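For this view, one protein chain was removed and the others were kept in their places.
Labels run A, B and C following the written order; every chain starts at residue 1.
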Amino acid sequence: MPDTRRNVLKFIGGAAAGAMFTPAPWRLITDTALWSENWPGVPRPLRGEISARYTNCSICPAGCAVRARCVGGQPVSLAGVAGHPLSRGGLCAFGVAGHQLPYCPGRLTEGLVEAAAGAIARAAANCNPDAAGTPAAVCYPAERVAVLDLRPGRTASWTYRRAMGAVKGGLYLTAGGPFSGAAVDLAKARTVLSLGAPVLDGWGTPGNVLAERAHFRLIQAEAIESRTASLADQWLRIRPGSAPALASGIAGALKKAPVADMAEATGLTEQQINDVAAELTQHGPALVLPGDDCLEAWAINEQVGGFGVTVVARTEPPVPEAWTKGCAPVTPLASVADGSIRTLIIDESASGDYIPWGGIRRKLVADNPVVIAFTSSPAGYARHSLFVLPTAVYPETLEDIPGAIDSPRAAFRMAVPLVAAPAGVVNSSEFVAKAVGLDAATALRERADAIRKAARGVLITYADGRSRPTAQVAPDDFWKALNEGACWIDTEAQRAAPPAADWTGPGARPAASPRLPLVAVLTESATAATAPASPLMTKLDRESNLRLGLRRAALHPETARSCGARDGGRAELETSLGKCRIEVVVDASVPRGILQVAASPDVIDICGAGARCRVLPL
Amino acid sequence: MDKRFIPAGISRCSVGKFLLWLAPWAAMLAFGLYSAGLCLVKGLNQTHMNNRFAFGLWIFLDLTVIALGAGAFFTGFLLYILKLKELRAVINSAVVIGLMCYGGAMAVLGVDVGQPLRAWFTFWYPNVHSMLTEVTFCISCYLTVLLIEYVPIVLKNRKLRQIPSFLVFEHELHKLVYVFAGVGTFLSFFHQGSLGGLYGVLRGRPFAFREELGIWPTTFFLFILSAAAVGPSFIVLTTWLVEKISRKRLVKPAVLQSLGRISGMLLAAYLLLKLVDTLVWLNRTTPRSGFLPAQYYAWEPFGLWILFAELAFFLLPMVILLWPKLRARTGWLISAAGMACCGVAVNRFVLTIQTLALPTLSFDRFLQYLPSWQETGTFLAVLAAGVLVYSFSFRYFVVFPEERELGAAPSAAP
Amino acid sequence: MNSWGKVPILAGVLTSLCVGWIGFPRVIYKSRPQPVAFSHPVHAQKAGLLCVDCHAPREDGTYAGVPPLSRCAGCHTANLGPSAAEKQFIAEYVKPKREPEWAVYARQPENVWFSHTPHIRFAKLECEECHGGQERSDQPRPYLEDRISGYSRDIWGYKAANHSRRVGASPDDFIVVPGMKMDDCIACHRSEGLEHSCLDCHK
Partner (left out) sequence: MISEKKPGKICRYGMAIDIDKCTGCGACMIACAVENNVPPGNPGATDLTGITWLRVFKVDNGEEYPRKESVYFPMMCQQCGMETPCYLVCPQQAVDVDPATGIVFQMPERCLGCRYCMAACPYHSRYFNWWDPKWPAGMEKTLNPDVAPRMRGVVEKCNYCHGRWHAARQRAAEAGLKDIIPGDYVPACVEACPAGAIQFGDLNDPASAPAKAAGDPESFRLLVSLGTEPKVYYHSKKEWARRIGDPSRAPAPKEPSRG
């Protein structure tokens, strides 16, 4: 019996020895090692013809010119267009990864399209007694339809105005604010005083700002050491929310008035305030940029003679005659009577400054208002809407981008589709127009033709880098060029002072209260926060500490200790307006008693400028 | 029931007792294998290592364990090359311990690398400049040597001896034992050294970087010496432990004492060189690379104390072991041996963990690192496996030849 | 004292030799037929086409490799011949405009950067020197893929039987596929003195 066992053992031994002289074991070792090169999970990049395509970035109103490197037609990387007169070849971090927006996880691709269309049509009919089919309907003054446009000045905006014009009692609303009708000219400015505006952090056209940066002295008045503050020539560390006080202080100083109490309010010395005032007047043209819409600051521009020089009236590209007739006027949201809107259509597809929901809600009728949001992200107004309609994102859309705040000359450029939009998304403006019986499918083409007809300015085509007078381009070529990546720039217009700021002040600010010890300071420009961002942005926040990152709030170690929050811990941010979840980041560079929080819609909703708040660790 | 396997003339506890003893270790092994499996399947994100703390608990333990395992080669060297006959009493035990230590270290390395399937590349495309290549080659070779040295111990088993061919084989093998001892010693000198070199060559880490002697940094030689010094101490420690656990006299006290003496002498030599090296490093090497020695110890908890602790852990045992009166007392001997082992652990800890914790860039920060339970578990697996292997060897093979004549007190534990 | 002596050992050795040399090579490769029964000779002779007529570099210099359907559809708008393969090709691919899923014999691992341009322009290599006598392959041989590593069998280079449909084609008609392993590339680069580092070819 042991013999058989022994023989089996011998057999196995022999087999093992023999195997060594076959390719099998060696090949298996090699293959497993090779398998580790492309085991499941390691993707294979697509191959194909490499080409360059051109467009304009529509993530934010800057509309930088973009060269896309495409493989088999699919963009794989984006870069600026060197020598572009407006964007100066620059592209921000968000723009560089723009081609990945269509693949953001959590992106909306379906919604109750028909129902929403019905709702709009019904609302329009209710407002419009003489619309066919609804003779009995009556229009209540308090039952108005309104479109809230986060990025005015687009062709889409005109479509909305026409659509609302076609509806009796239809409203076209914008955020308003001092800059709604104005643009600034950094090239002219020698001194720039920013009261919390993120001048060097995504404000205006990044490429242009950086190119002009060398020519002006930048004074940043801000409570925290923001990116701009740390890079400014001078940083005035003021108390949070005291920007208006500083503004009126400077205004006073310019009139040689005493500034003692203002110094008190801002935490600066009188000397400092007087010095700033002096600087604004002494070194040639000055420019004052209000951060969160503070009118006092805006007024200083007039005092220092900036109007018509560094601050000019914004001019728009020519518009077809027909559009201007009977279109709804531009109304700032703030000037609408509270509780007067029944049906509100919010176009969030083109990001702009996010308005706190509280400011909007007040304008709606109290009992079940109908809110319809056009957006690609569930994070914004979608949270407050009855209907959410998915829209295409850059670079799927064909849309034009209004002139940026820092380009005094009118410009017309379009973001052209580089990839196909998923089925089920809608074009917001055309959708609204259609719902009220207006065809706006060719609006962009009409606009382009109107511009071409005016025959002013030049057309810059990116592929060949040429710049031709508009008059020399045939209408069809003009349109074709715009669709292949081009930009029309108006001739230098007569510089006019901007229209008086038709706007009454910021929306509801959370009131101070003893049980809310901290002051919330929003960083990261709201535009960047509400604009969709590529998943790669983790490189900037979580994988390095360059940005704070959404839903993260930074505290000084001592402050953190005092409210029992630990680094990386989850916590609840509470203000008088509400609560939201945040992740705590402990950072010694944040002043004590301040909560530096990244602006995302849910945070903006509850924190106005300088909101009091507290942090409750979870 | 397993009497026929237990060496003749040696009494061992009952099977039940033995299994009872094994159970906890087996459980520990199971847990360890689970956590190791997690690291292999889910990847090294299961550990608390990161891009800055690229090496963690595992590398530290590998270095320590291999230093302790040095007893195997050094005892062999003393016995077969320097003919210190009385060490025959512990050589088998030394071999088993060496096998455990080296086997364990290799196993952990297998988990530590991100792509174990490619581990053989090191043999196929070796980079001769790299200390790690040297380590890999020497350790894997020496592991084979240890296995070969282990075979005779296994073949001496009562049952296996009945197979004549095995007996012959064992006899032939035994003739070669001197060769293996020689080869083993040579290899061990090398890999102990290159383990030291591993960090000594890191020009980018001035805290670890050392002057070169010939083609090797000084840590190369310091590691050889410290390993050789601590190896015997570890043998003393383990033998004593086994005696306590099995409640038996396994070796003559004289043997342990002479081991202790050797350990002490080597510690003295090591300490001397270590002092010189430290002074050179602080006053010459560090300033040259633009760093201030003060910076090394500016960060709590790694203050200057750790440097002195390191030295103290070698100094005290040295004194005790070189002092015949103290050495003669088991208590002193054992505690000295224990301290020496701690000393080498601290030394390896400083070189691995503290090196990585210290910032090199002026704007960088000091890092803290605590191993995850998966990391700890994997290490526990090695420990448990070691104990199990040793227990079996002790029960079924002749690990301590002198045990028989030292008389058979009634057996208790394994 | 044991019954069979060395016999079991030898048996063991023999078994594993057979398994290792005969069984294993068959098992390790997954065979996959090409979608279309394409004949190089037919296109070369009947249509008088050259390699570059279909396998041409693109404007951007990258190599097109297997031509897209559009290239075929240029001629194969309707049945050009009576063959069943022709019918099937038209019906399944040309009409529905479906790209044939060709398996590329010479597909290299992802981390290899290879550009035809310098090899054609400077080294003056002929297609055959790397791709073998494809122009003689009258019927695309099945694509063999290593089951574990997932790489093409051709990379290792071998002598493939050329199953010819031509009348009187000799049964021992082979297509020698040269190896395309890293070593093969290095050998040539080294002989040309163009070997500097791994970065020459790896990405």
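Going forward, a residue touches a chain if its C-beta (ideal position, glycine included) is under 8 Å from a C-beta of that chain, and two chains touch if they have at least 3 such contacts.
This one's a predicted model, so the numbers in the text were calculated from it and none came from an experiment.
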Displayed chains contacted by the hidden chain, counting the whole assembly: A, B, C
From A:Ala115, A:Leu536 or A:Leu616, residue that would touch the chain that is not displayed: A:Leu536
Sole contact to the chain not displayed, among B:Gly114, B:Pro164, B:Pro301 or B:Gly331: B:Gly114
Of B:Arg88, B:Arg158 or B:Arg205, the residue in touch with the unshown chain: B:Arg205
Positions on chain C contacted by the hidden chain, ascending: 61-62, 109-111, 113, 115, 117-118, 121-122, 186, 190, 193-200, 202-203
Touching residues on chain A - with respect to the absent chain: 36-39, 41-48, 71, 74-80, 88-93, 95-97, 99-100, 102-105, 200-202, 206-207, 210, 225, 227, 230-231, 235, 237, 534-540, 542-548, 554, 557, 567, 585-589
Hidden partner interface residues of chain B, rising order: 43-45, 49-55, 112-116, 118-119, 121-122, 124-127, 129-133, 136, 198-199, 201-206, 288-292, 295, 298-299, 355-356, 359-367
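One rule holds in what follows: only the chains that are shown with their structure count from here on.
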Innermost chain, where centres are averages of C-alpha coordinates: A
Centroid distance [mean C-alpha coordinates] between chain B and chain A, Å: 61
Multi-partner residues of chain B (each touching 2 or more other chains): none
Partner chain A, residues of chain C touching it in the complex: 2-4, 6, 8-17, 19-21, 24-25, 28, 58-60, 62, 109-111, 146, 148-151
Sites on chain A touched by chain C in the complex: 3, 6-8, 10-19, 21-25, 27-28, 30-32, 34-35, 37-38, 42, 44-45, 47, 49-51
Footprint of chain B on chain A - complex, ascending: 29, 32-33, 35-36
